[in-house]
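Missing here: one protein chain of the complex. Every other protein chain is in place.
We just call them A, B and C in the order they show up, numbering each chain from 1.
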Amino acid sequence: MLIILRKGCTVRRLGFTPLPVPGADRTAICVTGNRGAVDASSLAHLPGVLECIPVTRPYKMVSREVHAESTIVRVGEVAIGGGEPVVVAGPCSVETEARTLRIAEEVKAAGAVMFRAGAFKPRTSPYAFQGLGREGLVTLRKVREQVGLPVVSELVDNADLEAMCEHVDLIQVGARNMQNYALLKRLAEARRPVLLKRGMSATLEEWLMAAEYLLAGGNGQVVLCERGIRTFDDHARNTLDLNVVPLVRRVSHLPILVDPSHGVGERDRVRPMSRAALAAGAHGLLIETHTEPDQAYSDGQQTIDVATLRGILGDIAVLKGLESMAAS
Amino acid sequence: MLIILRKGCTVRRLGFTPLPVPGADRTAICVTGNRGAVDASSLAHLPGVLECIPVTRPYKMVSREVHAESTIVRVGEVAIGGGEPVVVAGPCSVETEARTLRIAEEVKAAGAVMFRAGAFKPRTSPYAFQGLGREGLVTLRKVREQVGLPVVSELVDNADLEAMCEHVDLIQVGARNMQNYALLKRLAEARRPVLLKRGMSATLEEWLMAAEYLLAGGNGQVVLCERGIRTFDDHARNTLDLNVVPLVRRVSHLPILVDPSHGVGERDRVRPMSRAALAAGAHGLLIETHTEPDQAYSDGQQTIDVATLRGILGDIAVLKGLESMAAS
Amino acid sequence: MLIILRKGCTVRRLGFTPLPVPGADRTAICVTGNRGAVDASSLAHLPGVLECIPVTRPYKMVSREVHAESTIVRVGEVAIGGGEPVVVAGPCSVETEARTLRIAEEVKAAGAVMFRAGAFKPRTSPYAFQGLGREGLVTLRKVREQVGLPVVSELVDNADLEAMCEHVDLIQVGARNMQNYALLKRLAEARRPVLLKRGMSATLEEWLMAAEYLLAGGNGQVVLCERGIRTFDDHARNTLDLNVVPLVRRVSHLPILVDPSHGVGERDRVRPMSRAALAAGAHGLLIETHTEPDQAYSDGQQTIDVATLRGILGDIAVLKGLESMAAS
Partner (left out) sequence: MLIILRKGCTVRRLGFTPLPVPGADRTAICVTGNRGAVDASSLAHLPGVLECIPVTRPYKMVSREVHAESTIVRVGEVAIGGGEPVVVAGPCSVETEARTLRIAEEVKAAGAVMFRAGAFKPRTSPYAFQGLGREGLVTLRKVREQVGLPVVSELVDNADLEAMCEHVDLIQVGARNMQNYALLKRLAEARRPVLLKRGMSATLEEWLMAAEYLLAGGNGQVVLCERGIRTFDDHARNTLDLNVVPLVRRVSHLPILVDPSHGVGERDRVRPMSRAALAAGAHGLLIETHTEPDQAYSDGQQTIDVATLRGILGDIAVLKGLESMAAS
């Protein structure tokens, strides 16, 4: 914490070690050696204080400063954050059992190593399809058992956590729930691998702090997922923030996936943005894929077909030719 | 729904009534008489389709088109949305019982008609003070019983809903949980008055759709609360969006409060923004107030003292001189 | 400037006075006594440097720290920044001479003290009406001479500066040109009062730095004007940022107007937002007004009629009852 004082002012009795640094027009006070954050609000209104500038990063356990080695999250036989880019594919929602299994077979054949589909769908409208619920979870377990792909699906209510743990391999926290701390606290205890999507308007710090809830609660199996942020831009559903990818790789040891489907929101741009995400350094992709995208229960506009998925897998083979980036 | 086609294209067998409108370069198809939303994703990728434009508003029960008369939400003896601006004041967090009661006495004496304080605090950091929890709820009930003010407090976990219903008069859904549909669905069933804060990056439509979850679930006692949105602006904690106030009053029958404390995030600007909010047409204010703001458990930087609260009450007396705005 | 070092690192030979402040995990270096900004780029990549944090504010002459007394800008007999709120009204564009004069007469009768209308219109589309140009300037001079109102109009090209100086009393720099430094440099030399609108995505600092170009170039007659910023919000043309008003009043000595017409972009919300702007502490308003708004050459959707303008003048009489805010 750095405290800026009006010239001629001093601060006493703060209870930690202040080190004054007089300048021409102002005096700065460096607060050091404090354990935990110094609460700026108790300082900002003392007479003479012009400004308080926090210096220490608030996140600890997610930070590479604290944990230098890259974390690899294992979901079944899949290693996320290892050398190999991971492709997770599947429809937005779990659909009929037959169709869901067929999609799973096809995305597996195309090269996907994990299956995604929502049993519980958080929808903006109460009148929109809300997912098949527990029936959908049963279908997901069949995907795991019959097709042999681990599955990822979103948790929206702690009441479903136990059932999720039984049927799902990687539990997703969606963008809308990134700061649902009740959910995060229970997931920390559940000790299952978690896919933590970035909130629509979350800063990097807020996102990493949400992950910190999981690690601080005892669950280190966390995969981050960039899925686009909300900006003034109106040409895409969201603005995919690929700038964050090499930065996350530098400041945190956690692996990071990118969801180009929500990140751009339009089917025709999913493949170029998938390429871009991997080129920026993502450890893998989460892609809405369907055998018949126009028939999808939800999000059809941003869902690609299996042929496009195969194209993306082909792109990955090319992109592996890029030398790994020491800097990121 | 309006579908724009490339010139020379036609659409058949859509299953609803299309009315073609040929233009010079494109053809538009108006889809009418559909019950429920037409799913654009099933149309956007048909050959020849350039664009699909939704026309109907997605919200129904919150809309003034459906329910013309303004809703007044009654919390104890307080009427929110009636003619009189309502001032809700209190500290960010419930503190010790003695201090909380003293603050409540003082804000009541200053003219506040409801008390606010958080027992459960959703905090960005897992290491920050998370509120006193159920012990805080007991203190809030004492405020109601001993001071005689109804109380508003935030629910962050369905597990606490029953206790909240017992101790709290108006249950707040915070900005981070605006799209926590599990919470909204339970609150719809609980039939208690709800204060629904706008999410940090929620559009008006998303906010009203969150309210629609409550109304569609059977709970019409909903108060909206604008608390600032997230923008590029770095001079305030949030950007208070007062433009939304007269619009909410026009398109919805629900009452709307403004929270200038989070909306600007700095103590010195709370009073001018309180004035502005009321001048824009808000039905009342939610203001973080403390007898000793510098000693507040949380959010002290944006917490005003009781003298400033008295000043705001005095401002209200002046602002009542404004003739009511037919347009808003 | 504060430089954060990895633990155990030191910095030498920087050419200014560094004062090291060792912390538990990092070392901070306070750079003081430097004249002019320290260029962070020369420091940020030295080995061991984790971060560089600027501390000094970059603006000088616009700052209240440097110039404590509030500036009053005089345009004809109008004092902007004095005790009295100033209302500037008129159509978006200069129209026919007869109609422009009639509008001027009517807004004067309603209580406006200055006339606004654009002779040169910066339009997003090259095919849209671009203003009447120099012919429009002649009309504006007639407003000044025949109606007796000083006039404000926008400069978009240095080639027109001389003509503008001859016909116009207050020269507007529009939002799109806030960082057109070629224009600002010439206006600094012209020594005419300038109305500097905030850019669509300008931070407070960038806006004040644009004003600093004028003051540093010798022109202290600068009026700031908030006109809404660009955000994700889609319910209004812009997001009117009233939070900035009390802050500008605190950190700068320059007067500030608000343009609710562009700030909300919809006729029906101009009056409530005018009230709100004044309640937040604005020194006046810039309002698009027309005798027949539906016939306006441009921006008719956000143009109010004269009756609404009279209503706003009536509101001002009420708002004067608010005690002046020491804090802002």
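The rule is short, and it goes like this: contacts are C-beta pairs under 8 Å (C-beta built on N, C-alpha and C of every residue); 3 or more make two chains touch, one makes a residue touch a chain.
Everything numeric here is computed off the predicted structure, so don't read it as measured data.
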Handout entry: Listed residues A:R116, A:R227 or A:R269, member touching the removed chain
Key = A:R269
Exercise for the section: With the missing chain put back, which residues of chain A would touch it? List them for me. Expected result: 201, 203-204, 229, 231-236, 239-247, 250, 263-264, 268-269, 271-273, 275-281, 311, 314-315, 318-319, 321-323, 325, 327-328
Completion exercise
Listed in rising order, the chain B residues that touch the chain left out are 2, 4, 19, 21-26, 28, 30, 32-33, 51, 53, 55-56, 201, 230-232, 234
Problem - Residues from chain C at the interface with the omitted partner, ascending - result: 36-37, 39-42, 44-46, 58, 122-128, 156-159, 176-177, 179-182, 200-201, 205-206, 209, 212-213, 216-217, 230, 267, 293-296, 298-301, 303
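The rule is simple: only the chains that are shown with their structure count from here on.
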Problem - Chain separated most widely from chain B, comparing mean CA positions - result: C
Completion exercise
CA centroids of chain A and chain B: separation to the nearest Å works out as 27
Completion exercise
Distance in whole angstrom between the CA centres of chain B and chain C is 31
Problem - Euclidean distance of C-alpha centroids - chain A vs chain C, Å - result: 39
Exercise for the section: Enumerate the residues of chain C that touch no fewer than two other chains. Expected result: 201, 231-232, 234
